[in-house]
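Accompanying notes for the structure given below.
Note that one protein chain is taken out, while the other chains of the complex remain in position.
First chain written, first letter: the chains are A, B and C, and each begins at residue 1.
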Amino acid sequence: QEQPKTGGTLKVRINADIRATDGLNRDANTDTVLHQIFETLVAYRADLTVGPALAESWKVSDDGKTYAFTLRDGAAFHNGDAVTSADVKWNWDRRMDAANQWFCIPFFDGSQGLKVEQVTTPDPRTVVFTLNAPNALFLAQLANVQCNGWVASPRNVGADGKWIADSAIGSGPFKLKEWVKGQYVALERFADYKPVKEAPSGFAGSREAYVDEVRFMVIPDTAASETALFAGELDVLPDLESSRVEEAKSRGMTVLSTQGLSWTAILLQTKDPLLSNVKIRQALAHAADINQIAAARTNGVAAGDPSAVAQASSFFDGDFLKWPEYDPVKAKALLDEAGYKGEPIKIQTNTRYQGMYENAVLLQAMLTAAGFNAQLEVLDWAAQLDNYLAGKFQIQSFGYSARLDPSLMYGVILGDKATDPTAQWDSKEALDLYTKSMATTDPGQRKALFKQLHALMAKDVPILGLYYEPSVDAVSPKVKGYSVWPAANPRVWGVWKSE
Amino acid sequence: MVRFVLTRIASAIPTLILVSVAVFVMMRFIPGDPATLMLGDLAQPGQVEAMQHQMGLDQPVVVQYLIWVGNVLTGDFGHSIGSGQEVLPLILDRFAVSSTIVFLAVLVASAIAVPAGMLAAWKQDSLRDIAVVATSTFLLSIPSFWLGLMLMLIFGLYLGWLPIVGYVPFSRDFAQAALYVILPVITLVLVESGPIARMARASTIEVARLEYITHARAKGLSESAVMWRHAFKNAFAPTLTLIGFVLGSLLSSIVVIETVFTIPGLGRLLVDAIYARDYPVVQGSMLFVAFIYVAVNLLVDLIYPLLDPRVTA
Amino acid sequence: MPTADKNTMLSVRNLSISVGPSGKRIVDELSFDLASGDMLALVGESGSGKTMAARSILNLLPAPLVTTADSSIRFEGQELIGIAPKALRRIRGAEIGMVFQEPMVSLNPAVTIGEQMAEGLRLHRDMSRAEIKDRSLAMLERIQIRDPGKCLAAYPHEFSGGMRQRIMLASVMLLKPRLLIADEPTTALDTLVQRDVLDLMVELTRENGTAVLLISHDLGMVSHYVNSVTVMCEGKAVEQGSSIQVLHAPQHDYTRRLVDALPKRSAGGSRKAVDGPPLVEISNVVIDYPGRPRLFARAERKRAVDGVDLTVRRGETLALVGASGSGKTTLGRAIVGLVRPSGGTISFLGKAIANDRSADAREQRRDMQIVFQDPYSSLDPRQSIAEIVTEPLKLDTELDRKRRTARMDEVIEEVGLSRDLLERFPHQLSGGQRQRVAIARAIVRRPAFVVADEPVSALDMTVQKQILLLIRSLQERYGFACLFVSHDLGAVEQVADRVAVMQDGRIVEIGDRDDVFDRPRHAYTRALLDAAMLIDRRFADGAGARKAVAQ
Partner (left out) sequence: MIARALGRPGLKFNAIFGIIVTGTLILLAVFGPWIAPYDPLKLDLPSRLSGPSPLHLLGADEFGRDVLSRLASGARTSAWIAFATVVFALITGTVFGVLAGFLRGWVDRVIMMVNDAFLAFPGLLLALGLMAVIGASREGIILALGLAYMPIVVRVVRASVMSIREREYVEASRVMGNSEIITMARHVLPNCVAPIIVLATTMFGWIILSESALSFLGLGVPPPAPSWGNMLSTARPYIGQAPHLIILPGLCISITLLGINMLGDAVRDWLDPKM
């Protein structure tokens, strides 16, 4: 193992410019960049358990209702100010202020069960959260990557109470150096960073940085970014298309991959006159060879997974793979039983996300082979999303953002279709199981609940899960210490460049 | 002169209004909106509506339009929904990039193609002519993005001579900037030389048939003097119109090249904004593109009389 | 065959021009000599190769045309065929100047007059800028261009056809070339200006000992100014000799036909049968053209016709003569409704028709027709001759196809066109034939009134004569009235019953033909006639011509 060395510039691709630095106006690229600058109290480890970040440790009361976090020793903002518990509370209050439209508010205001009743700061290094009831997801939501619930310096906000444009004073291992809009975001190493003791894993643990500068290059075009990587103009290319792995390897790049958390699924509109018939849905499940689709799409990196529990998750085991097996003959029989007479079924997809498009093409071929009259309808992504939100589709090739806990994933697909068109699975029984899974903190019990949920889903087929999009990153051979993890967001600490 | 320019600009106003209305209506017609896109599958119930309300998208389209027009008239093009940047500086920034490449390309293409076309026409059916005709027809037949990809593959990837992605403004580092614009400019030059050379050739052939060219020869002028002093202006006039057209249309179609070479230009801004349903940016840049189009046409009309005095501005 | 003597300047031998090295011959074994200070005319029918012969001297043949190997053109002892390009350029412009046939297209529209005049001087003569300018100004003055200073900075399109023709001539003569080739230098000019220009040319010849090769179809002019003549027909020189000899005692058949075709006053004078009721009445008509929009000033309107009163009676021919640009065409177009008068009334058969675009007025207008000044551009290039001639008949719903064809055949015969032309298109006809098609189209519906705008100006003598006779005979047969617009007094004399003279948009004199020709009252009419007499009359009167030559 080579010894880490400091210095150099690391160039990482992002496919679109970041949106802002306040964490409220966000997308995946924004999350990635800002999490290098800012720190949440706790963060996910690579095995999806929650570990220390800004808080070096925490204590949960016996009733499971209070969480006391101790801030990392020596934690400081990029402007030199020490990070205090008051800063944590200030950030929390700001986030929970409805005027700021933080989209994670529902996770903490009781509307989904969990409610943070109080935040107190007994001393500068201790901050205490009091909940309405014990909750399995509190830490997970605090660590939620997309929520950007990190702690920023109050100096980021001007006298008018508004975030100063492009200001980014955090406590992370890198500070913002320059943001050239549309071109790149440059970060430089924060020399006074004091890492926690725990070894780095995921977003948690030590964030010791080695490179002097990191440049997140905005390269929207995939092919161009690959070319740039091969030509040595780029060091890290996150999210390499699985089909491009061979090519990258043949050009001497290091390709790293691991199971992912973004569930790729085929949505079925159970309110559709045709698809409301469970036999037809079952026929669909029998017609689709999810293992072949997964293999073709991910080049064998990921296996098919019909359940809402990812293989990367600690809850996963073989039971979650139980599903109507691939059997076109049976599919045909079921179709006949259901009285299907070749009515056209439209599969909505888009070309913005190649995975969604290719899955749709493969599915269409399989459905056609099984006697369905399936047609592709290629839409603009925004239009497809609109349809998703309104429930306006028969079949849609879709992919969910990463959810780091199975309950969260079930939470997304479960619901009352009458009030929430984004709900895919409208089942009272399942909803009860899901609610239980959140209130229970014991992992063993939760796992059992998930199994029950999955068994129900395999009967009902409200959605056709395909696989979890693996994280596959390609890095130049000069880059050392880089690793991938299920949450997929690249981390540039712990990375150095050889020679 | 002043009056002419003013009336021309005034006559462009209905065009601009029409464009702005069309853009506005069309953008609102297309399914999907910025709030949806921003939240995606992470949206919690009610959040999309709240965001739409905050963006003012829940108001009637007519009201939205009038508010927008009112603001534009006071010079306020609004802020980008995506990045929160002010729209006008954003557009000007990106336009500086696109126009550098487009103007450079059109300039070089004209400087090569016009003389080539004219020299070819001067000796019709000579070997030189055949070479020019064959080359320009060939260039005319290559899709620009394909050519761009091939050049990128050869010079960037295999030979490694030139950078492939990105852009450096000339104001920052001239030598670097020059390196970065070479490939996109060459691609555009190759693609646009075809039509310009053909036009120059055709109009020169037309002019060379005319009596005053013979008359210039009868005066004892050398062939090159006849060509540059007598044929050039007359043959260049129609070519200028084409160059103006190329210039105008390139500014809106350069997005393809910007995509290939990852150049943060106006075209990409527009297309990305369309995909992201960033209404203020789409509206602003469309209006800007239309304005530039009108301005280029005006410029051509102003130069034209210098070449052909029969046409008064 | 002439033989070269010592002071021969230009000696052309066996000049043959063919389309491509082995194609059809356009000029066939042409030989002639020209001495310094002398004038030689090439005359002949349209398309006989005059222009090409002249162009070949400066090696300026258009693309597929070439001179054959055994041709020889010697200029001051130097062979010009096959001469090196550099030596040729020294001769072009400096030693041999050429004035092209079409003044409208011989000047570069994008270069100022001053620059185009100076160019030759700068190239061939060692002169300072100021000198060049002085010379140019002096020359422009001599050719009677008003305000020569302004002229130098102007562009060709700002001048009338006649002015451009004079400017062309000036720019060539400015260099005082040893040999001047002038191809139809006066076609666009009225008789007055025509005389001035030719006089100037003669003067220069005297001053500098310049030899002139003049190409013209105008025998009157040739006889007046030129000593020796070569008559060409289908590429061959059919007759050569002194102008008096050739024109007064033509030997060759073709020459005889040419000379016979010269217009002469029809015997019997004005016909008296024309005292019918007025057909067209024009009173106080004013016509303005909207001027070009100016940058700072308001558009200047141009008054083309300024308060004209005119009556045309049934069955008569009223000739409208006058200088180029005096408003003749404009008036004719206004009568048939193509131009709207800005004042005054035009009535046809007692009904006011000006400014009336209703279907009713259209109906009525079918009774009057126009033969345009330029027949070629008035024929749709995509219609066959048969279609062109029958088209007006289609408006008559009573006529079926058969009757239309019968009517067409009749008219075609009347205008003397052969039936095998019917399937051809306008570009496949000669100028004279096209003119006749235009006339056929105009009379096929038997209109009561026809405006004939310069129906003969583009034609050579023989064809011209045929057309004039045709008009006369058709008129006798159908009794239609005709407004005959022309600058050619010879033609007018031949066909007109009455004559109106226009100057600057006004009618300055109107009366019976004989009255106007023999007893002109207005000074302008007199000047016009004098100029014409000088040229035409002297030729008619052989003694006068001889006297002129002897001078």
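The criterion applied here is as follows: a residue touches a chain if its C-beta (ideal position, glycine included) is under 8 Å from a C-beta of that chain, and two chains touch if they have at least 3 such contacts.
Model, not experiment: these values are computed from the prediction.
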| item | value |
| --- | --- |
| Interface partners of the hidden chain - shown chains only, full complex considered | A, B, C |
| Touch with the omitted chain, as defined above, among B:Leu107, B:Leu162, B:Val271 or B:Leu307 | B:Val271 |
| Touching residue (missing chain; options C:Gly49, C:Pro177, C:Gly337 or C:Gly490) | C:Gly337 |
| Identified contact with the non-displayed chain, of A:Asp87, A:Glu188 or A:Glu226 | A:Glu226 |
| Residue of A:Asp81, A:Asp327, A:Asp380 or A:Asp420 in touch with the missing chain, whole complex considered | A:Asp380 |
| Positions on subunit B where the hidden chain makes contact | 12, 14-15, 18-19, 22-23, 26-27, 29-31, 125, 127, 129-130, 133-134, 137-138, 140-146, 149, 153, 209, 248, 252-253, 255-256, 259, 270-271, 274, 282, 286, 289-290, 293-294 |
| Touch list for subunit C against the chain that is not drawn | 333, 336-338, 359, 362-363, 365-366, 368-370, 372, 374, 377-382, 391-392, 395, 427, 441 |
| Hidden partner interface residues of subunit A, rising order | 222-223, 226, 230, 241, 243-244, 246-247, 251, 292, 296, 351-352, 354, 357-358, 361-362, 364-365, 376-380, 383 |
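The criterion applied here is as follows: only the chains that are shown with their structure count from here on.
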| item | value |
| --- | --- |
| Centroid spacing, where centroids are CA-atom means, of subunit A and subunit B in whole angstrom | 40 |
| Intercentroid distance (Cα basis), subunit C paired with subunit A, Å | 89 |
| Where subunit B touches two or more other chains at once, by residue number | none |
| Contacts with two or more other chains, residues of subunit C listed in rising order | none |
| Residue ranges of subunit C touching subunit B (in the complex, touch as defined) | 55, 58, 60, 62, 89-94, 97-98, 100, 102, 105-111, 119-120, 123-124, 155, 157, 168, 292-296 |
| Contact set on subunit B toward subunit C in their complex | 1, 3-4, 210-212, 214-222, 229-230, 233-234, 237, 307-310, 312-313 |
| Residue ranges of subunit B in contact with subunit A within the complex | 30-33, 36-45, 47-48, 50-51, 54, 82-85, 90, 93-94, 149, 152-153, 156-157, 160, 163-167, 259-262, 264, 268-269, 272, 275-277 |
